[in-house]
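A single protein chain has been omitted; all remaining protein chains appear in their positions.
So, subunit A:
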Amino acid sequence: MNPTLDMVLRAVGVLVVFMVLPLTVGQAEHKVMAHMQGRLGPMYAGGFHGWAQLVADGVKFVQKEDIVPTGADRRVFQLAPVVALLPYLVVLIAIPVGPHGFVGATVDAGLFFVLAMMGVGVLGSLMAGWASANKFSLLGALRSAAQLMAYELPMLLAAASVAMAAGTVSLPGLLSAFHWWWIPWQLVGGLVFFTAGLAELQRPPFDMPVADSEIIFGAYTEYTGLRFALFLLAEYAGIVVLCALTSVLYLGGWHGPWSGSVGWLWTLVKTGLLAFVVIWLRVSYPRLREDQLQKFAWTVLIPLSLLQIALTGIVKVVIS
């Protein structure tokens, strides 16, 4: 196939996935959360069980006035939502969905690329908080930064363990080296990675940076309309990316029965299940306090990930 056309097709495909999956996760969150609380959730928009609720929300957001506070740093303020959202789009390009090159673009150091990009997403909320000229926003942004510092390390360590196991940092390469017994072997690393990812996305129970009962909505306090919607979308895109990444790194991505033909389906199913867990955790657990949050990262997650690396190293030496 013509390489340009091929690239354009892949880009369009990734874009479509990027538009559809976060909305699906958002809608699932509406419904799952409602039913976990004994409610029905949205029922009217779209007619059938409120399937179009997020579309209606989007229309509402578009209609709202786009306000920039007087004291705000205009350019940075307006740029922040894009900085928050775009990294996830870029990450999605590098995640292999199925075998035989079913991936937006093959990046050689895919694992590092992906992790670095996910870290950039947090920059968006930092920019937003600093540019808003609002003390709540600033507090939220600083909490985001502190959280990023604390949780990036265990995440990287946990990911490094997988890279060690596979002997490569390319995501498709990682997947082709995968065996089913990696799942128990890398279990601890997977848990650490997933938890740290949740914290980095500022999802409950790690949503201290947006703790609405203390600092209104953290870095996003001053945002309205479409820019606010972009931040929300970034959160859901982040969930999709985190879940996809966890399933690729620790659950074998497209591996499964008949993976030759329906491998992409396996990736989707695993991602969906993890997304459900993300929602489930949000419904079940209260928010951690800031000091608990930090303590959890430094005294639990980092030792655990170091242990995982040690375990990986030992097993690797034994089997080689």
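Keep in mind that, in the parts below, a contact is a pair of C-beta atoms (placed from the backbone, for glycine too) under 8 Å apart; a residue touches a chain by one contact, two chains touch by 3 or more; residues count from 1.
Quick note on the criterion: contacts and distances are computed from a predicted model.
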- Task: Quick one: find the hidden chain's UniProt protein name among "Sulfate adenylyltransferase subunit 2", "Energy-coupling factor transporter ATPase", "Phosphopantetheine attachment site" or "NADH-quinone oxidoreductase subunit I".
- Result: "NADH-quinone oxidoreductase subunit I"
- Message: For the chain left out of this view, which of A:38, A:184 or A:257 touches it?
- Response: A:38
- Given A:56, A:109, A:283 or A:315, the residue that touches the chain left out of view is A:283
- Note on the structure: Residues of subunit A touching the missing chain are 32, 34-40, 43, 280-281, 283-285
